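Below is one structure; the comments refer to it alone.
For this view, one protein chain was removed and the others were kept in their places.
This part shows subunit A:
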Amino acid sequence: MFLKRIVLAGAVSLMGSAAVAACSFENDVPIKSLSAGFEAWKAVTDAMAECGNFQAELDQEFRTKQPAAFEANPALYQIGGVSNGTITPLLNSGTIRPLDDLVEKYGQNLSPNQLIRVNGQIMAIAMMVNTQHLMYRADILADLGIETPTSWDEVYAAAEKIKAAGVVDYPLGATMKSGWNLAQEFVNMYPGFGGVFFNDDNSAAVNSEAGMKALATMKRALEYTDPEVLVSDSTYVQQQFQQGKIAMANLWASRAGAMNDEAESQVVGKVAMAAAPVAMQGGAPATTLWWDGIVIARNISDEEADAAFRVAMEGLDAETVQGANDAAIWLIPGYEPTEIAAGAIATATANPAPPAYPSTTQMGLLHTALGNELPAFLTGELDAQATLEAIEEAYTISAREANVLE
């Protein structure tokens, strides 16, 4: 018993010393962070924790918690993990602070590419980019002699062949869970056909030719996906891939690393990544570009902000990236792109390039309207024209309530 305790104590103290060694300073101000819960955030917050006095909350529901938590005075968290989609409410209500002075003091290792400026002020530090890319079973496509699809037409042609060959349960996977996920599919597809979301007076403009084409393209997917696709989100599609049930999917780049995780994947080394398919010839890949990064709360003392920023810099350094190279497409120096990043990089560097997710107050409202109205189209209750009208009507009601219509 005594011996066991000594061994344990020794192990703990070793762990402690190793942890302190990994962080360049000892943090004595209590710091808390709230962020999303995927692999990259785990790596980053683990690295931050090495500085001590740090507590991380990784929660996929962070987007609904963050605005209120940052509005409190003092703020409930010092560090927030955001993406370009979720930073909008924080910017709108002014609950995050400009970081120019902190970057000057502690941000020597940051590259200009990481500094998210809004009207000249640095409001966030990006750590990674995310986008959808085409993930496919390289072995299946090679066996059937199918070229890597580059457009949605080619994706469906390939899906037809895979279906005929019957090598997987379903040729395609799609994140079409009704609500946010399904709306995002439309937000990816629609600009790919050259569509714009809003008119100059902030009224919705989705009832257009591009809208009709986007809906038609989305509906074709149903012939090749799991019939229960309206309950399938990113994690569901990731698992379908890992269990060898599907052969292709346009999925988040941040999910690519999971394909080669031997603990849970049966298809290690078989999934390859290519650029997101284009919707029309000569167009941009039908996807949107995202970034993830950190922000610092406004309603905290300058001392806390100082400590929080230093801790965050420890989390976003080269050491973290080397330990979790494949967890994300990092923007941090020291990142070595591997094969699984090829698709995302090809997507982002395509010419013309896909747009960044257009995060605004109006887009939030439209996203909700899309998520609520699109299921009726996919289940066949409404035709495309009626669906687009329903989306515009739903948007108009909420936009008037939010006072964004002129």
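Keep this in mind: contacts are C-beta pairs under 8 Å (C-beta built on N, C-alpha and C of every residue); 3 or more make two chains touch, one makes a residue touch a chain; residues count from 1.
Here, contacts and distances are computed from a predicted model.
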item	value
Missing subunit (named according to UniProt) among the choices "CRISPR-associated protein Cas4", "Sugar-ABC transporter, permease protein, putative", "Acetolactate synthase small subunit" or "Lrp/AsnC family transcriptional regulator"	"Sugar-ABC transporter, permease protein, putative"
Given A:140, A:189, A:237 or A:289, the one touching the chain that is not displayed	A:289
Chain not shown: contacting residue from A:42, A:63 or A:163	A:63
Absent chain, residues of subunit A that touch it	63-64, 67, 84-86, 88-89, 91-95, 112-120, 126, 129, 177-180, 202, 226-231, 243, 245, 289, 291, 298, 331, 345, 348-349, 353, 356, 359-365, 367-368, 372, 375-376, 378-379, 381-382, 386, 390, 397-398, 401-404
